[in-house]
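Complex shown without one protein chain; remaining protein chains in place.
Chains here go by letter, A, B and C, matching the order in which they are written, and residues are numbered from 1 within each.
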Amino acid sequence: MSKKRKKVCVAIFSRANYGSIKKVLEQLKKSKRIDLQILSGGSANIEKYGQVSELIKKDNFKIDEEIYFLVDGDKPITMAKTAGLGTVEVSTALERLKPDIVLTVGDRYETLSTVIAAAYMNIPIAHTMGGEVTGTIDESIRHAITKFSHIHFPANKKAKKNIINMGEDPRYVFNVGCPRIDLVKYSLQKKIKNLDNLFFKNGVGKRFDLKKDFITVMQYPVTTEYGQNYKNMREILKAVSKINCPKLIFWPNSDAGSEEISGAIREYREKKQINDAWFVKNLNHEMFFYVLNNTKCLVGNTSAAIREGSYIGVPSVSVGTRQNGRERSKNVINSKPYTNEIYKKIIEQMKVNKKNSKSKMYGDGYASKRIVKILENVNVKIQKKLMY
Amino acid sequence: MSKKRKKVCVAIFSRANYGSIKKVLEQLKKSKRIDLQILSGGSANIEKYGQVSELIKKDNFKIDEEIYFLVDGDKPITMAKTAGLGTVEVSTALERLKPDIVLTVGDRYETLSTVIAAAYMNIPIAHTMGGEVTGTIDESIRHAITKFSHIHFPANKKAKKNIINMGEDPRYVFNVGCPRIDLVKYSLQKKIKNLDNLFFKNGVGKRFDLKKDFITVMQYPVTTEYGQNYKNMREILKAVSKINCPKLIFWPNSDAGSEEISGAIREYREKKQINDAWFVKNLNHEMFFYVLNNTKCLVGNTSAAIREGSYIGVPSVSVGTRQNGRERSKNVINSKPYTNEIYKKIIEQMKVNKKNSKSKMYGDGYASKRIVKILENVNVKIQKKLMY
Amino acid sequence: MSKKRKKVCVAIFSRANYGSIKKVLEQLKKSKRIDLQILSGGSANIEKYGQVSELIKKDNFKIDEEIYFLVDGDKPITMAKTAGLGTVEVSTALERLKPDIVLTVGDRYETLSTVIAAAYMNIPIAHTMGGEVTGTIDESIRHAITKFSHIHFPANKKAKKNIINMGEDPRYVFNVGCPRIDLVKYSLQKKIKNLDNLFFKNGVGKRFDLKKDFITVMQYPVTTEYGQNYKNMREILKAVSKINCPKLIFWPNSDAGSEEISGAIREYREKKQINDAWFVKNLNHEMFFYVLNNTKCLVGNTSAAIREGSYIGVPSVSVGTRQNGRERSKNVINSKPYTNEIYKKIIEQMKVNKKNSKSKMYGDGYASKRIVKILENVNVKIQKKLMY
Partner (left out) sequence: MSKKRKKVCVAIFSRANYGSIKKVLEQLKKSKRIDLQILSGGSANIEKYGQVSELIKKDNFKIDEEIYFLVDGDKPITMAKTAGLGTVEVSTALERLKPDIVLTVGDRYETLSTVIAAAYMNIPIAHTMGGEVTGTIDESIRHAITKFSHIHFPANKKAKKNIINMGEDPRYVFNVGCPRIDLVKYSLQKKIKNLDNLFFKNGVGKRFDLKKDFITVMQYPVTTEYGQNYKNMREILKAVSKINCPKLIFWPNSDAGSEEISGAIREYREKKQINDAWFVKNLNHEMFFYVLNNTKCLVGNTSAAIREGSYIGVPSVSVGTRQNGRERSKNVINSKPYTNEIYKKIIEQMKVNKKNSKSKMYGDGYASKRIVKILENVNVKIQKKLMY
């Protein structure tokens, strides 16, 4: 083992990426054996998507490279072009940073750009959250990333088993838990001062009492169901509008199909078909976990219902196919994307006591420390080999 | 099953690709239930790499889209940029062609561009030659492609088993044999007229008698060993130069590292350290299989030694790590990249009678018909799912 | 002169492009000596920017190629990357279309992509609206396009003189008038049925009586003043909010800096600092020219004030530097971007009788016919030469 400090480059390409890796960044920064490098790109640098890069700097991290590669259009073809241009741009950044390891997060389509660039440039890849099973194109991307990765940090036992079954070397597959849970744990311990003012500073619509009952809607586009996203979002909005309880509704991210969902929301909003809702683009993590911890029901196809939700025990209704197959705790029930079924399941979930649904299925809050310890000590061969 | 003809798009990005899929193209063209689309790109359209696109047209196929995306430089970073720009360009072509299935060949780095574009654009992917185990970055690429593909056409039983073990749906994994073998079988049955004249029309160096003994050298860059390629090629050239027998030496392809190998060849050539060699960029398939069928020994790290070689029984010395792990028949023996060992193994192999080493491990010559029949009938769901 | 029909490819990359060239497209389509090819790209194909490509199809034109290359981010760097990716994408389209002439419109940054691709691919370039003088980066782009173009269609005498002074061959510089004026002339002759319903179908805000007085605001980002755009828009909004008359306010386009202007509008809107305004993304041309013909005052830095405005005689207040130097008729007066000055000048202009300000400075409504006749007959050498 060399005494030289290892350069570990973490790629952050969206707000969600940052939440998933923030606690790991803190540990990497503290490590005496690692030099942290941060590469931000994709929607992370763009104002209209919330520009999480500003937040990263405010959190006292240094961003080493900021890159731009999102091809506008919200269509399958522009998503493919984004992955392509992303690879072009990431390779330039990696050539400058020359990291010893690239650490990537999750399974979004831009993540693939990092992995392809690193693979061709002979840089070992570490990957969090591999081995999980879901719907959408993310399913293929996640497993393809696994096949490029050298070090695996799955979030639970099932995911670890899947990764090993796919032919990865068991010596480099570590069940560490999900580092998002570390952030949840930390955030829920802190008290937010001035909650109401901070919360309603962003977004538009009708304010409500954050201490009382409210429903939360987070629905994201499913790229393999291009064209269906608009319809599904309308069914959800119709369902929640029948319930006399304030709503917190999130605008979608920048994936192909997000314009369909935004369109459905805008329609409802402009036509005043929902009068008791507050609409936000995104929240900082503290606010977001406060919401998860206090909402009566989380509706939509967000993975937050399953992942952070399991730790908190949030009563959730998962709508549509996006989370199909993802291992989940009992806090989540499924619904087909039809108004009536969604409506009934929300009503059902609003009666649940969340304390009874808490689970450590996705981690215990100590993933980041485990990950950094492993990165400090691991040595991998760049040439991979199927382990059957 | 619909009566509508299926559009099957085949991506050909190199001369090797074409050899691997030509017999399938013929069957696809004949099919009454399929409309064949051909996308050519990468080195296939470029004069200095032999421009196989011209050959494709001469063989009476219509090329529907010709694209350009090779980023010059022969370095890991330009290889990554090629994969990125390739994805940008392939997506445009697929948007125009709107195929029902994309059929990709093998595991070269540009192949990944096709697969990523198709995946994001919700087009089912069929893949030949998946599930095999080799060295180099191809190993990771091949398995990542498998994780994106919907229909798998492995070349042998072992590869099929590997694909299923990786979590692919067994109903869509078909052991059909390698379609390159179809081409070998067909070519060896034909008599080449005017062989000598045709053969020595391309290339430079000293002619030799094709009917008598000769040694063949085919060495390609190993991208995970960037920097080593020059040295290894020198060891090979030194070994063969000690043997008093004419040599046929191939220039490498356009991968990162190819300049290292070309450099070693040029040096030997200019300094006249090898006087009894003929140097070629590439041969058409008939010529190439004639060479395999008649050479006393094939030296280098080409997969042809293992794949076509097994069917023909060519005595081969596989040098270095590039083919590590690829299942092989007894016609191939390995050598470390050191002059002495290479020399001894060549001498040993030159004594072998190839008839005793023939094997159907990589196919029996009927893969193309099987593939097309399956493509005519198969129906896949675009959403994949890990099958554990 | 050959009997073969000429292929003329028109590149349309924004809604504004379409308005500038629609009447030319009609004439090109009618021509017996020309085959019209349409290439749409940039914001023209993207839903959230109004997707003018749908409108083009509804107007019975066939789009031959739809391409995607807008790099998201609204920053100078992403504008440069858009021009770069645009060149990559346009070249693919031109390789397929193989036009005899490329006809480009105006001076937006994507236009340069068309021109560079065509120039390198040895395709003669015809350019409308060259030779004019304005502020912003468009000033440099416009003149650079002139230096690449073979056939020039300036909109007035002054512009023609400028082009010739820049060293272009006078035999290929034709003062034809601006084809946008053709569209204005045509549109004002038609009566719009069901005006109110159609008009307020798009957009949000407070409706007003289109037959009575209203002020129109159209402000676009100035890319060489990145960072100033937000402030300037606020000054304008403050000025118009002091006037008791309904407002029609346009969202900006997709240039770098547009997010600043949108931000200022959103702020005013959400904080209800303007209560009597209707907000639109864009209008179809008929509606738009109705607005120009009926508004009491047009405020902002749109070229429409100067160009279409001159023909109609619209009282206009041009704010900031964007239109600096552009030749204008007396319907336009300038204002620095300060609330008080803007306010006073609007009040002044609202008293003007537009009949007295009409001018044919930018054309008489017959530009399209002239352009097409010239394109039918012109023959140019691809090699250009400075004509001093």
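One rule holds in what follows: a contact is a pair of C-beta atoms (placed from the backbone, for glycine too) under 8 Å apart; a residue touches a chain by one contact, two chains touch by 3 or more.
Note that the coordinates shown come from a computational prediction; the quantities given were computed from them, not determined experimentally.
Undergrad: Based on the whole complex, identify which of C:17, C:40, C:87 or C:128 touches the chain you can't see.
TA: C:87
Undergrad: Just one of C:20, C:156 or C:223 touches the chain that is missing; which is it?
TA: C:223
Undergrad: Thinking of the whole complex, not just what is shown, which of C:136, C:156, C:316 or C:357 touches the missing chain?
TA: Selected residue, touching the omitted chain: C:136.
Undergrad: Which listed residue (B:81, B:180 or B:247) would be found touching the missing chain in the intact complex?
TA: Considering all chains, including the one not shown, the answer is B:81.
Undergrad: From the list C:24, C:101, C:117 or C:287, which touches the chain that is not on show?
TA: Of all options in C:24, C:101, C:117 or C:287, contact with the hidden chain holds for C:117.
Undergrad: Spell out the interface residues on chain B facing the chain that's missing from view.
TA: Chain B touches the chain not shown through residues 45-48, 68-75, 77-78, 81, 85, 204, 254, 259, 270.
Undergrad: Name every residue on chain C in touch with the hidden partner chain.
TA: That gives, for chain C, the contact residues 76-77, 79-81, 83-92, 94-95, 109, 112-113, 116-117, 119-122, 133, 135-137, 139-141, 143-148, 161-162, 165-167, 223-224, 226, 256, 321, 324-325, 382-386, 388.
Undergrad: Could you please point out the chain A residues that touch the chain left off the display?
TA: 66-67, 85, 88-89, 92, 95
Note that in this section only the chains that are shown with their structure count from here on.
Undergrad: Nearest whole angstrom, what separates the Cα centre of chain A from the Cα centre of chain B?
TA: About 39 Å separates the centre of chain A from that of chain B.
Undergrad: Whole-Å distance, chain B centre to chain C centre, using C-alpha means?
TA: About 52 Å, centre to centre.
Undergrad: For chain B, give me the residues that contact two or more of the other chains.
TA: Each of 85, 88-89, 92, 95 in chain B touches at least two other chains.
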